[in-house]
Structure formats: structure tokens, C-alpha cells
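Left out: one protein chain. Kept in place: all the others.
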Amino acid sequence: MTEQHHLTLTVNGRAHSCDVEPRMTLADCLRERLDLTGTHLGCEHGVCGACTIIVDGAAVRSCLMFAVQAEGAEITTVEGLADGETLSVLQQAFHDNFALQCGFCTPGFLTTAETILAENPSPTRAEVQSAISGNICRCTGYVPIIDAILEAAERRRAGKK
Amino acid sequence: MTTSSPYIGASVKRLEDRRFLTGTGRYIDDVKLPDMAVMAIYRSPHAHARINSIDLAAARAVPGVIDAFCAADIDMDLPVIPLRLAPFDGFERFLQRPIAQDKVRFVGEPVAVVIASDRYIAEDALDLIEVDFAPLPAVTSVDQAASGETLIHEDAGENMGTRYTVGRGDTDDAFSDAPYTRRERFTTNRHGAVPMETRGLIAEFDPDAPLLRLYGATKVNFFNRRHLAAAFDLPEEAVELIETDVGGGFGARGELYPEDYLVPIASRRNGRPVKWIEDRRENLTATNHSRDIVCDLEIATSNDGKILGMRATVQGDMGAYVRTNGGVVASKAAQFLPGPYRVPSFSCDVQFLITNKTPVGTFRGPGRFEANFCRERLLDMVAADLNIDPAELRLRNLMEPAELPYRIGELVPGDVNATFDRGNYPSALNQLLDEVGYADWKDRQGEIIDGRAHGLGIACFIESSAAGPPETARVTVAPDGNIEIRTGASSVGQGTETGLAQICADYLAIDIDRINVLHGSTTLVPTGGGTFHSRNTVMAGNAVRMAAEALRTRSIELAALRWNTDAGGLEYRDGAVHRGDDPGSILSLAELAAFARSRGPDEALAADAAFDNEGKLSYSYGAHAALVAVDVATGVIEVKKYVLTEEIGRALNPAMVQGQAVGGLVQGLGGTFLDHMIYDEDGQLLTGSFADYLLPTSTELPEITAIALEESPSEFNPMGFKGAGEGGIVAVAAAVGNAVVHALNAHGIQINDLPITPNRLRAALRATGT
Partner (left out) sequence: MKPPKFDYFAPDSIESALTLIAEHGDDARYLAGGQSLVPMMNFRVAAPSALIDLNGIATLRGIKVDKNSRLHIGAMTRTREIEMDSTIASANPLLHAAAPHIAHIQIRNRGTIGGSLAHADPAAEMPGIVLACNAEINSIGPAGPRSIAAGDFFEGIYSTALQDGEMITEIVFPPWPAARCWAFQEISRREGDFAMIGIAAWFDLNETGEISAASLTAIGAGDTPLRLPAAEEILSGQPPGDVLFAEAAQAAVNELDPGSDLHASAEYRREVGGVLVERALKTALQREAPGYTA
């Protein structure tokens, strides 16, 4: 039905509910309804990766999911990565490696990289390059992003949380 | 300075990062104002058509639609978008108004506007707008434009935006006596900046106040304010341009575009804030394209490869209108064609042709990327023809330090004083050759390793930085001792806040964490120059330095008053004023700020400064090298290794400099292999999504070494900075093109056109029977 659907979902550990039209994308729901504007829209056709979020453990394009499809889902956005004031290991590695400039693509890289490292704690450089190939950055030339993800993997393995 | 400089020259971690890493940055689409409506634009689906009628009734009837309008509904004289740069005579005939009146001239030109409660509804309404177009033939190439058969702006009577000839020395003499000449045609592919964040604006227009507040502004806010004030017949102080976080600029963002007028008009019509966020489909047709030139370049040399002269015709495809960047692309391509070489005679016929495509503007290294590709490709052909090693040929022709400074002549009309400043061009090339192992590679060109042909290409460049009006800064100490820097310069994401804070922290001898940098908005400082042409570190950096120095002086003056003593006995160090005759007596910046305030409501511990380089540009220069492996059977090219050297005078923050070089280089790889705005003969853009407009991704990277040289500090500012934002991109196509040709030297192909694609490379090889 085109009328509003009542939606309940968990974002960054907090339960949310709101009414959405079926056609509202999950990205727009997060940004406009839940005011979680850290998730960015760079193309709205599933290529740039800026809108990547983690839905039930998997990195997905939030511009290619409708909010109604996230009923009951556990979602993590960039706002949910830090532990209070403490940056996550990955965020800190991005900072230490100058892995961001304008910052617009950064949330999508962080969410994608979090799922990569959860799945594969010891990725090779080539694996990291391939894993983030669905995220476009126009500023950094990717090199420091790859360095940061590899460094985060190493720090996580060493148990430095 | 009496203090050390722990920050300048150090890779200080960026102050901006935390908000971006935690999703708490504030980009334009993150700004929400009470009662705000959204705007969407109906854009021309035709490249060239007359508008017979526009019917907005069905759009207006959609529930949730607040307003819909077209040119006929706007109750003001439609202003023209002004020329900001390279405003050559003749261009005034081809300026754009914010919305099409009786004719559309490119796919993507605004025709009508819808205001609605949300973007979904606005797009529903766009689908219901009925426009009766009478299509006209589209002009899609410079040759077609030059023929003048189809006129795009009838009143102009031609499609030649303007045309001029520039030069120095006598090319006729040089060419008539030359033992060797060669002429080639080169084309560089139309592509663009394509920042990750599309453009966006929010206008709050209260005609009674009067106040026009425009959020989402960046780059050249004070220039834009002046023109918007004139367009809307407001005093300048009634127009506020507010800069938010910006998701990349690269030249295209922050210029005045039609939407900078349409969003305020929409707000004024409806008495409420209106937001417009460009979507990616719009972005690829509505935001400036760049790079689109055809260059016929001819060179004359002696038998030992000494350049005697160069002559050229540069034809720039301007798109349908001349926008704010005027003739920058083609004029700078012409100016930089001779490059860092000793070219005693040079002449160039520069043509600016109007076509039915998206208007062009600047993109990182405008004209330089193009000029370097043409010249450096031709130099490699000369080297091959004369049997001289390409590096040796360049070393024979690069200007020596003793020849500098060098007045290059009036290679852009009116630019009579352009002068290459001091430098050591051969040093930058020699360091590149060492780093890339040129001596080892030069005799191995074309070697087959693991089934692929390998080649190493090199290219040299020079490029200007830090032009334009003075830049301003105000440094204020708050009562808690924290420092606020305000500057007229903008940040488009490159780390401006960090860089300026580094300078201020060193000059005030304080901890950088005490500094907060506010930038760009016209509400911060009375005037400013903005951000373009790699100028922030040079211009705003020196303004901050001067303001900090003035603040030290002011601190000493205040301390003298406070202690009722002579300023001569006081010294500023370690963030405080010390009393020479009483080593225990110290007044901190916080105490001095409090003291200043106690003296009256208008008193503060603050200092203003403006830095003016009086038009004296600093030139960054250097060289690039690419090692490529070509799969001859498929035309697939891998860039295995890339090295560049870039003389930047002095690195403010080496890690950020490295970021500029690597980021620029990878953008350049995109322009060399991928990025391409392709139009069909009807003027339809065929690459209107990211499925077809290809940007470089993380799997297409070479091993990169970017070396910033600090051998030749700029003499035009006391900190010695030169721009560092564009040297990474400007010679990429040149070096890669040369590398591919060397790799395929057994097949005798040339690369004169960009982008280099597997399809094109195979076509060239097929033509040789490979």
C-alpha cells in the first residue's frame, strides 16, 4: 500500500520507529526521519558507496534498499562506530593515516571496512583494495585508506582496542 | 620569529577529522531549517531546441507541491551569470541566464522549477511538466561550431566565443630555417571535477529585512556575494553566504551557477527557506565540465633537439554558454604549452567555440593537464625522430636556474607580467630519474615481462599557484585563552583548518588544540579572496601569519598598559608576555584577553591582517614518471609504478602535501583512462550515470612515490610556500601516454587522444596489423 508503513528497527543499538512511505529509501529514512545524517548520498544508484551502512552484519547500499525492507533489522551507521568519545580502532587508523580529506565518502569506507575486518581479520593489501572497490573517494587517491585499514587490522589483531 | 616551529613542516594530524569520522560533519544536505521546502529542477532533455510553451498546471496540482515556475513567472530582470576569470572580449555575447527563456542550448539547462514539501513529491511533479520543444540541430564538435552552419546564440552571429593570437619571438623565422619540424593534433577528453558531494544550496530570502542568506556556498564567496547582491538589487551587507562542510571542490564547486539565483528566487517567492540538492544525474550535466580541447601543435628544433620554436592552434569546446571561469581552460593550455623549457619563439591561435554541451569551467590543473599532454607527447616523438633519449632531450631544453626568473611574455591577453620565479627544473627531473631507476629502464623500453609489454614514460611540468585578490584573517583570543581564526578563504575539504592552525600555533607559540578555524562565510570577515588556484596555504597562510604577528605586538602593548611599563622591556614567548626586568611576571593570552575586555566593550585581544602577493605568482614545477605494463592482445594497461617530484617551496604539512599529490595523481589516472563525458550527435550525454561515467577506484592503483621538493622556497612570501594542490594531476596523461607508447615501441603506435582505453588501444594496434 502506498500509505505509510509503520517501521521498527534498531540503529546503533537504539530502537527506533517511524512511519514511512514504501518508496522512501533506507538512506533517506536514516537521514530525514532519524536525523542520522552521517550516512551520505553520493549517487543514489548504487555505485559510489557513500551511503554504505551495515544491515544485520552486512555492508549494503542504503540507497538501494527501501526503509520498509529494514523492518526489524539491526543497523549500524557511522554514528555508531565510536565508543562514546573514543574513536574505534579503524576510525583512529583513518585519522593517523590521513585517510580522509573532505570526509564525504568516509562513512561508507568505514562501514565497509568494519565488515571486511570482521570477516577477515588478516586481509592482504590486494584483498583490501578489492573489498573497498565499491566505494569512491575523489580526494585521497585511496592509498592512505588502504594503509589505514591494514593498520587497523594489525592493531585489532594485537588487541589494542 | 623567536620561537621554534613545532607545527609548520610537521605532519600534524588533521583537526577536521573527528567530525567526519563520527558522522557529525555538517554538509549542506545535513542542514535543516524550520519550514524549509525543497526545490527540484526540470532540465532540458534537448541539446538545442526552441521552447514553444511550458505547462506547469499538472505539476502545480500535485498534493505537496508549493510552487512551480519558469522564466515567464519570474518578476525580475533575469541577471546573467558573470565572468569571474579570463573574461575575454566577445564572451559577453554568450553568457547564461539562470533559466531558459525561449531556447535551450544544452541537455541539463534549467527550464522550470518545482518547490514541494519533499524531494519525492517534487520529482513526481517534474514528471508532469509539459514543455513543447521544437528541436534544432545540435552542434557537438568544435569543427561543427566553427563552420557556423547552426548558430547557438543567433544574436552573436557566430559560434566563436572569442579568438586571439598570443606569442613571443618570431616563429616564422624559427620554422623556416629549422632542420626539423613535426606537427601533431592532440585531443583531451571532456571530463570534470565530479566531487563526491554534489552541489547544494539553501536560501532564506526575506525581502523586507532585507536579507538573503545562502547556505552551501564555498570557494569564492565574496565575489559571489557581490554579484548576487547586484542581481537581487540588495546592498552587499544584506547578502550572507554561509559555508558548511564541503565534500570536495576540485574547481567546479562554488562558482556561480543558475541554481545560485533560482534557489533565492524560490525562497523569495514562497517566503520560506528552500533547499536544493543536486542529484548525481543533474550533477553530470549541470556542473561544469572541463578539459575539452583540440590542439594542433608544431615544433621546430635543431638537429640536436634544441627547441627553436613552437606554434599551435588550441580550440576549446566551451559548451553552450561562457560561465564564470571564462576562457581559463584553453587560455591556460596555450600559456603553458611551452612549459618549463627554453622556447625562444612561440605563437598560438586560441579559439573558444560554443557548442550544445554542458558549459565548461575549471578542473584541478585547468589547461595544464591538457598542455602537458600535448607538449610532452610531442617531445617524445621528437626524441624518437632525432634518436635522442627522451630524458636527455628534456635536460637539453629545460631552463637552467641562471635563466630564471623568466618573463614568459603576454601568453594570455593582458597578462603582461607573467614571470617564472626562481627554481631548478633540471634538479626536479634528475631526482625523478634517479628515483624511478630511469638509467635501468631506458634501454628496456618495450620489454616483454610475463607476457606484457613494459614501458617507462616521463613528463615535465610547471604550473602557477596562488593568484587573485588578497586574503584576510582575523585572530582573536577568547577570555579562556582559546584562539579563533577567521578567514575569507574557503575549505573544500583539503585540510585548510589544520594548515592555518599550524601556522597560528607556531607564530603564537601555543598548543594547536587551543585553535579553532572558521572559514569562508561572508559573515566572518569583511572581505576575502577565496579558494582556487592552489592558493590557501600561500594566501590565507600568510594572512594568518601576519595576524598572529600583529597579535603578538598587540599582546605586548596590552601587557605594557597592564603593567604600566615600557613595551620595550617586554617579550612575547610561549604564548604569553614576559617582563624582562622581572622574570617571574607573566601575562598569558587569556589574562591579556580578559584585560582587553575590561577596558571597554569594543576592546579585544584580536588582530586582523590581509596578505596581498600583488599578483606575483609562485610556480610549482616538477616531473612525473609512469611505468606501465600493456597486455597487447587485450589493450589492458596496468600502471605498475608512478613517481613524481614537485617543488613546492616549503611543505606546511608533509602528510597533507602527500595527500594532495597522491589524490591528484589518481584523479589524473581517471582523466587518462576513464573519465569521459561522451555525447552523441544529437547532443545527448551518453555517460549520465556512474555506470558509464567511470571514476578511478581502489583496484586501479600503481605503487606511488610522491616526492615534495623544498629546494626553492618562493621569494614572494616570507614562509616560502608555493601551491601544492595541482602538481599531482597535471602531467599524468603526459607521462602515462609516453609510457604506453614506449611499451608498444615494437608496434609503432602513437597516442594523441585521451582517454586511453583498451578499445582505442586495440584499434590502434589492429591498424598496424597487431
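Going by the order they are written in, the chains are A and B; count residues from 1 in each one.
As a convention for this text, contacts are C-beta pairs under 8 Å (C-beta built on N, C-alpha and C of every residue); 3 or more make two chains touch, one makes a residue touch a chain.
The shown structure was predicted, so the numbers you read here are calculated from the model rather than taken from an experiment.
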Contacting the left-out chain in the complete assembly, out of A:60, A:105 or A:149: A:60
Of B:230, B:416 or B:633, the residue in touch with the unshown chain: B:633
Residues in subunit A touching the chain absent from view: 1-2, 5, 21-23, 25, 28, 44-46, 49, 52, 58-61, 63-66, 68-69, 71, 112, 115-116, 130-131, 133-135
Residues of subunit B (touch criterion as defined above) contacting the omitted chain: 119-120, 123-124, 127, 279-281, 633-636, 674, 678, 686-687, 689, 692, 694, 696-697, 699-700, 757-759, 762-763, 766
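Simple rule for what comes next: only the chains that are shown with their structure count from here on.
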Distance from the mean Cα position of subunit B to that of subunit A, given in whole angstrom: 29
Footprint of subunit A on subunit B - complex, ascending: 11, 13-14, 16-27, 29-30, 118, 120, 194-198, 245-248, 250, 279-280, 492-495, 655-656, 658-659, 662-667, 689-691, 695, 697-699, 701, 704
Residues of subunit A that touch subunit B when the two form their complex: 21, 23-24, 31-32, 36-45, 47-48, 50, 77-79, 81-82, 87, 91, 94-96, 98, 100-107, 110, 128-130, 132-146
